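All protein chains of the complex are present and in place, except for one that has been dropped.
== chain A ==
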Amino acid sequence: MNILVTGATGFIGRQLCFVLAERGYHVKALCRKTDHPYLIHHPNIEPIKGDILDKASLAVAMQNCTYVFHTAAMAKMWARNVNDFQETNVTGTRNVLEAARDAGVQRVIYTSTCGVWGPTLKYPMNEDDPRVVGFPIAYERTKYLAELVVKEFVNQGMDVVTVNPSRVFGEGPITDSNTVSKMISGYLKGKWRIIPGDGGQISNYAYLDDVVDGHVSAMDNGVSGERYILGGEDVSFNEFFKTLEAISGIKRGMIRLPQRVIKFYSRFEALKTKLTGLTPVFLPEFADRLKFNQKYSSQKAMNQLGYRITPFDEAMRRTIDYLKTH
């Protein structure tokens, strides 16, 4: 059976290719460069050159595919051209769904994000909860718009299951979208010394292997048109770094930077970026987010997909071991 994976060089996509290949599927790994260093080599993985913004390449790649995993996205904080988010995340998703429909693909599994909900007010968010703030962050906005595109195709009768991972971390290369691994590896090297705010801000951290298993399970057991949060434990910055310190055995003096200071600094970054076009370290819309928790419940996925959460400290241990040897 053939399965196409878009974003096959991405943090989730590459591991997903590997797990599917190990399960005996023939995996067509869509990537813009077939010699990409993050692409996993495996007898069942066939690299296919293509681009989700090139419809013709999608049509070719999807021939004889039973399932399509659409994990490709622009997940960065910032892009030089703000329209790139719209193009890659919204138009790209439309292209993939159109091509899948035309090729008669049985099911598409679309990788969205918990960012479509964003901040939490009190209790962990579940799939039925509404979004409580606006969409100043381009990534979250365009992923939300992409979900509207998915809904359009589902309403036309197409089989699409959406999964919404939270902040994913685990064994894999440190990419632009992978801010958690950046933080961990920075801490290990002594380059990351900051705890934002008072450290009490809580986020949800999902372990890569769990998220990948959740994807596969969405293919087998997901219900078309449904969304499934694939998260992990809700952990504060303080707990995060305490766990990191305990497991790595490396103690660093950490500086707690008040949210106001970060916001102030982020304005300079925004101005710098505007004037010079250089990549910003941090932007005001992300500084604003530090005032909120981002807690999510994976209960629905646990009930309906058999989703399992690896304990945070175990996931951290494996990630640290990986980062120390790579």
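The rule is short, and it goes like this: a residue touches a chain if its C-beta (ideal position, glycine included) is under 8 Å from a C-beta of that chain, and two chains touch if they have at least 3 such contacts; residues count from 1.
By definition in this document, contacts and distances are computed from a predicted model.
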With one chain of the assembly withheld, which option in "SDR family NAD(P)-dependent oxidoreductase", "Putative DNA modification/repair radical SAM protein", "Phosphate transport system permease protein PstA" or "Oligopeptide/dipeptide ABC transporter ATP-binding protein" matches that chain's UniProt protein name?
"SDR family NAD(P)-dependent oxidoreductase"
Based on the whole complex, identify which of A:Q86, A:S217 or A:S266 touches the chain you can't see.
A:Q86
Quick one: which of A:G104, A:G134, A:P173 or A:G200 touches the chain that's been left out?
A:G134
Given the contact definition stated above, which residue among A:F69, A:Y144 or A:F169 touches the chain not shown here?
A:Y144
Listed in rising order, the chain A residues that touch the chain left out are 82, 86, 121-123, 128-130, 132-136, 138, 141, 144-145
